[in-house]
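Only a portion of the chains appears, each positioned as in the full assembly.
Order as written gives the chain letters A, B, C and D; numbering starts at 1 within each chain.
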Amino acid sequence: MSNNIQKNYQTFLACDADFADANIVLFGAPYDSSTSNRPGARFGSSFIRADSYGLETYSPYQERDLATDCQICDSGDLELPFGDSAQTLAAIADHTGQILDSGKLPFMLGGEHLVTLGAVRATAERYPNLHLLHFDAHTDLREEYLGVTLSHAAVIRRCWEILGDGRIWQFGIRSGERYEFEWAAAGHTHLQKFDFNGLEQALAACQGQPIYFTLDLDVLDPGVFPGTGTPEPGGVGFLQLMQAAVQVCQKAQVVACDVNELAPHYDQSGVSTAVACKIVREMLLAL
Amino acid sequence: MSNNIQKNYQTFLACDADFADANIVLFGAPYDSSTSNRPGARFGSSFIRADSYGLETYSPYQERDLATDCQICDSGDLELPFGDSAQTLAAIADHTGQILDSGKLPFMLGGEHLVTLGAVRATAERYPNLHLLHFDAHTDLREEYLGVTLSHAAVIRRCWEILGDGRIWQFGIRSGERYEFEWAAAGHTHLQKFDFNGLEQALAACQGQPIYFTLDLDVLDPGVFPGTGTPEPGGVGFLQLMQAAVQVCQKAQVVACDVNELAPHYDQSGVSTAVACKIVREMLLAL
Amino acid sequence: MSNNIQKNYQTFLACDADFADANIVLFGAPYDSSTSNRPGARFGSSFIRADSYGLETYSPYQERDLATDCQICDSGDLELPFGDSAQTLAAIADHTGQILDSGKLPFMLGGEHLVTLGAVRATAERYPNLHLLHFDAHTDLREEYLGVTLSHAAVIRRCWEILGDGRIWQFGIRSGERYEFEWAAAGHTHLQKFDFNGLEQALAACQGQPIYFTLDLDVLDPGVFPGTGTPEPGGVGFLQLMQAAVQVCQKAQVVACDVNELAPHYDQSGVSTAVACKIVREMLLAL
Amino acid sequence: MSNNIQKNYQTFLACDADFADANIVLFGAPYDSSTSNRPGARFGSSFIRADSYGLETYSPYQERDLATDCQICDSGDLELPFGDSAQTLAAIADHTGQILDSGKLPFMLGGEHLVTLGAVRATAERYPNLHLLHFDAHTDLREEYLGVTLSHAAVIRRCWEILGDGRIWQFGIRSGERYEFEWAAAGHTHLQKFDFNGLEQALAACQGQPIYFTLDLDVLDPGVFPGTGTPEPGGVGFLQLMQAAVQVCQKAQVVACDVNELAPHYDQSGVSTAVACKIVREMLLAL
């Protein structure tokens, strides 16, 4: 009579290394309580994990293989208190900090974009010279949204309060209030409207600096990524985004990163989740 | 050249009286940030309003007509700050209070169930002897949920802190933690599992007392009402609920009420919204 | 080198008899231009035909088999001019008349309920003493709807103009304007609210008279039949409807009939189409 | 005790000017009874209005703001008689005429494309020299469709009967019958297949002439705009369309316009509605 049996638990595609052996630690931050338009990003990380089994571990783009060329641990999803953004950010900062303190790279799957603030807090504490690379359709530079300061619509503004002027590079932005664009243009952030022009220069300017890389998937055109809370027509294509993200992961000194704002229920075809899985695979291979 | 034109704005079915003339004032409370399972109840009130045009104003059940027999004002949806439950409840309490102070009956359309707390606060301030009638699949009696006290899963517990022992009647309950059932049974609330047995006695016991009536639509079986955050198989039927709700509105001294937890995106057939519309119509006719 | 090959065209389940051999002739009337709420009933007949292959030909209810016990021809869908109700009704009347003139029973699959008027015209011409049996959630007795007299909401009123007082029996009705109920009660139609009580008496009263049987599937509760333009909560169950419909087909002298108002796009689970298929199978077996 | 309360009614994004103060008057024409493929465009205008709240009033493309730079009145949706195209067109012509007679620009939201005919009739009466700019996937030049002349598939042919040869410019066309293309090529309309090449020349040729601009959203590729009755693969991109539409609104003397053929139920991701909202915002800002 045996005392055990083959078990088969879900992790992101081939990310089944032990924590001790891993260089990168994936985790999910399933929170979306400050979402102002359509909620549901809380389901992003679990859908990415479940659907990744349909993806090959090998990338014909980078000619690398997640199963043989990487050591990654997926620690699953955090349990976060819906409706309490302050507690949520503290829990994320704590988990991120533990990973950083073990000398590993934290790779967070959102959740809404507010979760980035928790991870940036933990990272900036450990890397005082931290810079932020931000791909998004939205500025996320509001002072507050309907009186709420811990809002997905204000998350980059909150990061700026930690990092200060000139340390934030934004790409792909095509939506925001007039005052946000003016505030950015006043020297607070480097903001590139609509596309990734200038990314190379940004990477050059940050050379040698620690980078937090945050990727809001709604930077993509909703034609290929409809599964998000606030779809913004007119976005970048999948290949454009994949190439830009790989470039960042290869050339910049990324010390922590996240991919967020997949709200899978709004895309019943599953394509948005497939897109997110592939972006995550390519980033993991490039890091 | 005329200076005006026929306009056609959306209200709930025939609820287009002026505020001054109305006996009942409808309003929406589109909030769902504390939802712990599937969010989306924020869209409940606007879907109810939009779909009500497909409903007749006449009820063959009560043989009354909303267009000719009632004077109701629909004041539209509140603008609520997602992610900040305290501010949200204050805004709801304020709006509810204004309606009560004008001698009218507030009829709130949620939103998640937490919104009830705002309206109960305003009502209990004006009716110190307030009793609460609660139809729901869930106990909603938790101390807190993952550390959050302003949670939909704790809303009736929060109401109890205002109203005290023996003033809350719960019907249809079929889900909760063991300790919640035990706490209720210890004399804090009157809790009827699964159905409406004992409703008549409850109404008799409350005779002459002011009633706040809160109806969580997930008390219904998800076969007929799938569009909700946490569907609980084994619920009551549509006709059972309609009769019970009409009975309450006719026999009890209802001073304020709400209908909540329609999350329309989870039911693309639109049936859940049709169910909500009809329940609201019948309650309005009965009040 | 052969000159032919096995072909496999879609008919309703086993209804592949030649026209000459058939007793019953099925056809589709894919029209929904007068639908006032949610259109889409035009797809009803083709979805019923396509999905019927998943159904057994044998009924354990009646213990009869469509493949061995019946001779039915499915002539496919009519081509109807969307937006022109007068032409549409003429085309339906013409097709129905051809079938009747061949001594066969026409069985029409809607489409919206207005299509019934075309078939009733052709049938009443040939059976001057025609009576109408009507299962529906709605009265369909309006004078006109927004100025339109050829409207699904007025179809039974139009039939009454042909048939006259006392020849129409309505069952399951739970929606309509006050004046429609009053008009029916004034002796124009026999109207049974909510259920099938009195069906046996109606069948007795019509004994020996030719019957047109029209079944609007929205008489069903939307819990089991969400795929329809105007779902009305509070309807009859599937077994209730099946038994009532079988009773009519077995006991009355049905000379023509129709089943209508499946709008399959509103029910992506396919259950509504499965329900329609089974009702049609049972009616065909009972006729 | 106050006599009033804050109300919050739905208009298109920030289009809440009084009729008297407005330069542009939006209205919805929710009709789709002549749709020959998949109906549902009747829901276009109300979905656009409801979803516009998720859009910023500021456009980073034009660097203008709908809230501060424009005066627009949204008069809501017309009540139109489904199944009666003649009455429907008369009601649209009447409403359009009232707006034109007040010296304001009518901006109609469809509905199916047939609604354009009502607005063109009213406009051509007041601007005898009217020209028509038409963006579409389809020629819409049929003589009739299954015997129906008031058909969405024939709407531009009907407009031509009013405007005559050489006054109609069509762009993006990729679907139609052979005889329609031949008829256009015989000098009746200027028809540009597949794209917007030649738009600049068309605008130059119309310089100084009053323009009716009709935009059938199915000119877009269904990859980014699936929510329409007859999706036609191979269409233009969102940015292409936005730029072309803005160019028309800025350079031509547009006296009336419409945007039509959003059928939102076919795109449950909501992206098609978001696309329509953004096109409407950009057109309003450019007019």
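Just so it is clear, a residue touches a chain if its C-beta (ideal position, glycine included) is under 8 Å from a C-beta of that chain, and two chains touch if they have at least 3 such contacts.
Predicted model, so just to flag it, every value in this text is computed and none were measured.
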Total copies in the full complex, given that 4 are placed here: 6
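Here, only the chains that are shown with their structure count from here on.
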Type of chain A:chain D copy interface by residue overlap (half), same or different: different
Angle (degrees, nearest 5) of the CA superposition of chain B onto chain C: 120
Where chain A and chain C are represented by their mean Cα positions, the distance between them in whole Å: 55
Cα-centroid distance, chain B relative to chain D, in whole angstrom: 40
Interface hub residues of chain D, defined as touching at least two other chains: 79, 268
Overall pattern in which the protein chains touch one another (line/ring/star/complete/other): other
Listing of all chain pairs that touch each other, if any do: A-B, A-D, B-C, B-D, C-D
In the complex with chain A, residue positions of chain B that touch it: 32-36, 38-40, 42, 79-85, 87, 114, 145-148, 150-151, 265-266
Chain B to chain D touching residues, read off their complex: 1-11, 19-20, 25, 46, 50, 73, 75-79, 95, 98-99, 101-103, 268
Footprint of chain A on chain D - complex, ascending: 54, 56-58, 60-61, 63, 65, 221, 223-224, 238-239, 242, 268-271, 274-275, 278
